[in-house]
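Every protein chain but one is kept in place in this view of the complex.
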Amino acid sequence: MSSAVLPGPAARRTGGRAGKRLAAMASPLVQAIVVTLLVMVITFFLIRTLLGDPAVVLIGGNTGASPQRIAALRAELGLDKPLPAQFLDYVAGLLHGDLGNSFQHPTTTVASVVVNGAGVTFALVGVVLLISCVVGIGVGLLAAGGDWPVFDNIIRVFSLIGLAAPGALIGLVLILTAALGGRLFPAGGWGSGYPDNFQYLILPAVTVSFWLTPIILRAVRERAGEVLHEPFAESAAARGMSRTRLMLRHVAPNCAGPVLAIIGVSLSYLISGAVIVEIVYGLPGIGRAMTTAVGSLDFPVIQGIVLLTGAVVVVLNLIIEIATRVIDPRAAR
Amino acid sequence: MTAVVEPPTPAAMPRPASSRRRRTPNLRAERLVGLTIVVGLALAFIIVPLVSPVSSSDIGAMPLAPPSARHLFGTDQLGRDIFVRTFEAGRIDLGLILVSIAVAAFGGALLGLVAAYLPAVGRAVISRITDATMAFPYIVLVIALAAALGNRELIPGLPRGAAAISIAIMIACWPPYTRLTMSRAIVLRQRDSVVAARVLGYGPMRVLFRHIGPALVSTNLSYAATQAVATTALVGSLAFLGVGIAPPTPELGRMMADSIALLPIAWWVPIIPGLVVLVLGIGFALMADSAGGRNSR
Amino acid sequence: SPSVGSNAVSDEITIADHAIPQSLDPMSSASYETTQLTFLWGGYLTNYADGKDSGSPQLARSVTASPDGLTWTVKLRSGLKFSDGSALTSKDVVASLDRILSTPNVAGDNFIGPVMSSIKKVTAPDGHTVSLAMSRPYPGLPAALSTPEMVILPASGIAKGDSFWKHPVSAGRFKLDTLDTTNGKFTLSANPNYYDTAPRRIKKINFVAVTDAATRLAQLKSGQVDYADNIPGNLLSQVKSPLTLDTAKWNGGQMGLSVNFNDPVAGDKRVRQAISLAVNRQQIAASALGGERVGRPLYGIPWNQDNDSPNAKATKRDIGAAKAKLKGTKCENGCTIPLVTVTDSAWQVPLVAQVVQQQLKAIGIRLEIENTPFTQVGDRLKQGDWGLFTRWIGYYENTRTYLGGYIYGDPTSGNNANFWGTLPTTPDMPGLKALSDRLKTASSSAAPGLVEKINEEYAKELPSIPLTTLSYVGVSRFPGNVIHSVGASYLVLP
């Protein structure tokens, strides 16, 4: 259709502009809540239908406990009720902010397990995002902006390799080289306090960044290349704007959209990648908590973890969406 | 949720020639390289185990023998020939990835296509389910499915354990296709070509599958290639979680996972399967790149 | 952390194992992690340590049998205290033993099944004395009292039930301080109320879980941990000075294939015999275990893991004979047998399973390996639709006497497919049963001869198919005599 189908300025000023904007912001919020609820419901029913009987595993399937003892434990865990009733109990608990207690360690609250693990995992994810964004955006801009074909090609090859290499492999190679050969960083494990813990995060974060950085880098490079060829950038260059200024002022902000979009789409993959790497490096994140929980059929913990990661993904996506709209109001259409 | 923002390109003005033409010749070469890698590896995966005198599970030599004329890639910790194992494993992995992604892509795209024509409510429902699946940490799904299905032989003839991985990949992979297809189809639905088709009185099915669907094939294909990269790496990492295909069927990820500890004493055992995963991934990545997907996830 | 290779042991050490215990209760879990920890914090009537003097008194001042062997009397030391400061009396001992006796199926299921099935009643005549009434003589009782399950717990704690195990208390050399199950980190410190007041160097232990063996080894090399447990054989060539192998720990038990006698294929004796003939045990050792193994693969159960057992001859591979055995069986023209395997307990198991799988192809038997998590394997076995199971029997000290009943479990338990050790019983092995019954009451001088007989009979009946002995190796940053272990899980610390 014709290019001139643009809302006239007059049309925008009439009517409750603020109200509309609020409504536009609210609808993603509602969506996010719906999605989180869906994640919760799906998880609840999925694990209860897919996985086995926690009571048997808990008592120790290997010790051959009597059926009575198993039944008693089932009753204690509330597993004897019909599924819908269990679900209502769970939701009631959630409404009181109670995620329940672990089956495996009944005195431990799920919240503490999840928060504990999430602290590590999300610290890892945070560091990964930091590394990937700084390196990805920085190098991406350099590759697009600089006229260095050799550099560009090297970057391309590296990003291809990073993209295609399995994270666990990279992790272990890093452990064996950086940690052992160079003795730069601990080869795994976890410290007890925060500044200290960062050294344990470095290698795992680098490992995951190996995958995310190329994705961001390639997107930035591509988008920056496009933006550089957009008329506004060309005419700015022709007016005499320096390359650096052009890259920083105009190209970089225009790359924000794709980068945010990629981060949004990658989040759940990112968390999964972090989980694998955590296990390789022996970090006490949700990955460990989760494999243990799945192994011992600790339903409340599995549920808590999925709910938390799901919610985090959803909330981050919400933030990303709002950020995208703030950066680029056209996205709100 | 967030869509990649494209600047509105007015139809009245064809995109500047510069952006259309900029990199075409390069891309074709890349696609060719990518395709060659994938097809070449696929052929090797099929042929090498067939013509090889030793089978992948034969324990015929010293464990951890370095690469030699007899054992091109050396032997693994049980004394099996890594050359044959690698290629046979590649066959399983590649087959698994291709089939799972094809199913996910086809199913997801179909759902998206249908969703594009549903009333707003139906579309919202599908969108939310899509979002929920995307927010779901798929790794949980993989682990849970593997735990639930065990590695029983669900589908006769398929290596045991493959089904769990495959189902997990399918479930984890479909949503982007739905999203991509739906948003593109909604755009395409307004496109002049569809308007023209409707004016001609074509039925909704014809419009959907003849005039909208084909235009989405390349986008979805390029996304599938991108996803294949991620999935190749993922399948390669799953074994580290103790999830995977049952022996004696070799699998690249398991070959690495089982032997990574040997890196300092016998690098060839974990590195060679790792390299195959890497090269395969690069092949897919080149194809994805050149297929022109903007969305590089 | 201290620099690598410094031989000086500080008063705090870090031990890395491959997992954190699923449960701290040795009655619920017999994994290495659990028993290793239990031995550190648990108080025992008799001492497990240092091999040769196994069964010597610890919390007990003496353990003596009546001349007919039907009553045992345990005298406790005076002034014993649990690590929380409360007094340890004979009431606690009775409660601890009753707990074990009253746990369902233990008699048939556990390592201690034989001894437990011979104990009739435990009483406490006074605060320092415990009396055990036996249904039959059991000469190995002192040693049996040092097995992990026999940990002495406060009666008040036992009464609390499951919640006690959130933070268990006993009277061992150490006490549990923090139990961080989410982070996989336990800390222990010296128990101030330990009966033995001799000064010891190590005051604090960090027990961490590092799943990946290579990482464990890497952390050891970089000095993050002092002792790394369970290092696979094929990594051992990386262990170079100043690291030392805990060779005392090599003997990790024995691996064999348990048989589901109800399975139409594997239940057939001829098939089992054929399998045993078709297995190449040398190859298993060479390729699956990286050549790192003690002893030869032998028949039977712990006591014949002696390196010098005469039964080695029975283990030669003979494909022709194996095929001949298969004539007329369901496997004559090839067959498939489901093999249940645990992948997450010992690194050796999946590898051995794969080698055996390959070896059996030669006689047309296709093994279908089914990986099952450690926590679920018992349950899985009860389902019944399996043929063979890669059983791995951990190995306690070379105590010929006390495990006498081990070989042939109590048929009254009715459980012939359990995990822990009692071998399946079927009525058609009368010879084996008779011999086994005799062994239960045999004097220690008669036992070795009986054992040889049992082994012969065993080789014919093959209630389980022995494959190989296993290595279970720890690596230490210190010279071998500083930290080492006894059996697979009893750590001897300075």
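Should a chain be cited, it is by its letter among A, B and C, assigned in written order, with residues numbered from 1 in that chain.
Keep in mind that, in the parts below, a residue touches a chain if its C-beta (ideal position, glycine included) is under 8 Å from a C-beta of that chain, and two chains touch if they have at least 3 such contacts.
Keep in mind that, in the parts below, contacts and distances are computed from a predicted model.
Here one chain is missing from view; checked against "ABC transporter ATP-binding protein", "Heme exporter protein B", "Hydrogenase expression/formation protein HypE" or "Phosphoribosylformylglycinamidine synthase subunit PurS", UniProt names that protein "ABC transporter ATP-binding protein". One chain is not depicted; across the entire complex it touches A, B. Checked against the full complex, the candidates B:53, B:119, B:156 or B:201 give a single residue touching the omitted chain, namely B:201. One chain is missing from the display, and on chain A it is touched by residues 1-9, 11-13, 228-241, 243, 249-250, 253-254, 327-330.
Residues of chain B in touch with the missing chain: 7-14, 16-18, 22, 191-193, 195-204, 206, 210-211, 214-215, 217.
We take it that only the chains that are shown with their structure count from here on.
Here the CA centre of chain A is 21 Å from the CA centre of chain B. Inter-chain spacing, taken between the CA centroids of chain A and chain C, is 43 Å. Looking at chain A, residues 52, 172, 176, 279-280, 295 sit in touch with two or more other chains. Touching two or more other chains at once are residues 212, 214, 344, 373 of chain C.
The touching residues of chain C, when paired with chain B in their complex, are 212-214, 217, 232, 234-235, 237-238, 283, 286-288, 290-291, 343-344, 350-351, 353-355, 357-359, 361, 368-373. By the touch criterion stated above, chain B contacts chain C in their complex at residues 57-59, 63-64, 77-79, 147, 150-153, 160-161, 242, 246-248, 260-265. Per the touch definition, chain A reaches chain C in the complex via residues 52, 56-57, 59-66, 69, 104-108, 112-113, 116-117, 172, 175-176, 179-180, 183, 186-190, 279-282, 284, 288-289, 295-296.
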